[in-house]
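Removed: one protein chain of the complex. Kept in place: all other protein chains.
Let's look at chain A:
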Amino acid sequence: MTRPGAASAVLLLLLSCGLLVLTVWAMGVGASEISMSRVAQALWNPSGERADIVVLQVRLPRVLAGVTAGAALAVAGAIMQAMTGNPLAEPGLLGVNAGAAFAVVCALSFLDITGMSHLIWAAFTGAAGAAALVYALGAGPNPVRLVLAGVVVTSFLGAVTMAILMLDVQALDTVRFWTAGSLKGRQLEDVASVLPYLLGSLVLALLFAGQFTAMSLGSTVARGLGQNLALWRGLAALVVVGLAGSAVAMAGPLGFVGLVVPHMVRMRTGAEYRRILPYCLIGGAVLTLASDTLPRALWGRDVPAGITLAFLGAPFFIWLARSHGALRS
């Protein structure tokens, strides 16, 4: 038992180092190229030069938002798959992200709430409301039904969100890029005010990891083992809303991270959530950060991370839906 565990820990450490290098590199990529050593200098020993200001005030919040939102959404996806027994469950497809985005736009447009420390509560409320609605519409033994309910809620909320933005030009300017999952233009104070909720939810997710393994055996088995399902499903839902709500507040409704990352992770780790969740955390951060940075590095163009992720995630979704045994029945 110890040898695969140790190998797993080494791999996790390597991935974390990779993420760190990627993070420093990403902070150098953009309109003004900054070398990795210069980025490191700006982070540890800033002297107030232009490069320091760009790194600390423009690039750092953007990279932080990508890393933490990606980690949160991948972990949230894995937990939702355990809760529902549905391989296609993830906050984007099941409408949780759309609910959070809708509520944030409503709060901006109708309630004139602008501070991120208040908007985050709108995001939580919207995420919870949409999750409850999708579950009420789609719960059942057929996994496709839940996804259909998610698609319906996502498209409806997306349309209403778009309508509000069309009528409210000022709100549109504020959030146009955010609703497409763009990490551009994040302020450090916005990121800082969301970070405690996001990190708190991640810590809870990791602490509860063992519960998700029992839950993933299905409700009959989990209850036979003595798991208090009402309690643990409630706590799991709370963690998912915390993760997805804060990720959306930070980075917009990024789809597919919660689908692609957990399934790729499982190919390596198997089905024990104590191993799945740490890998999802790192993997989600890497994928989201790469999706934000690579278009800039390769073509010098700013493509919202949400759009890059959809390009990568949509074919993956089709492959998964076609190959998974549970969906063929």
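Everything below uses one rule, namely that a residue touches a chain if its C-beta (ideal position, glycine included) is under 8 Å from a C-beta of that chain, and two chains touch if they have at least 3 such contacts; residues count from 1.
Throughout what follows, contacts and distances are computed from a predicted model.
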{"item": "Hidden subunit of the complex - UniProt protein name among \"Iron complex transport system ATP-binding protein\", \"Ferredoxin\", \"Transketolase central region\" or \"Histidinol dehydrogenase\"", "value": "\"Iron complex transport system ATP-binding protein\""}
{"item": "Among A:I53, A:L111, A:A159 or A:A271, the residue in touch with the chain that has been omitted", "value": "A:A271"}
{"item": "Absent-chain contact - pick from A:G18, A:G218, A:G300 or A:P315", "value": "A:G218"}
{"item": "Hidden partner chain, touching residue among A:S32, A:T114, A:Q170 or A:N228", "value": "A:N228"}
{"item": "Touching residues (missing chain, whole complex) on chain A", "value": "1, 207, 211, 213-214, 216-218, 220-221, 223-228, 266-267, 269-272"}
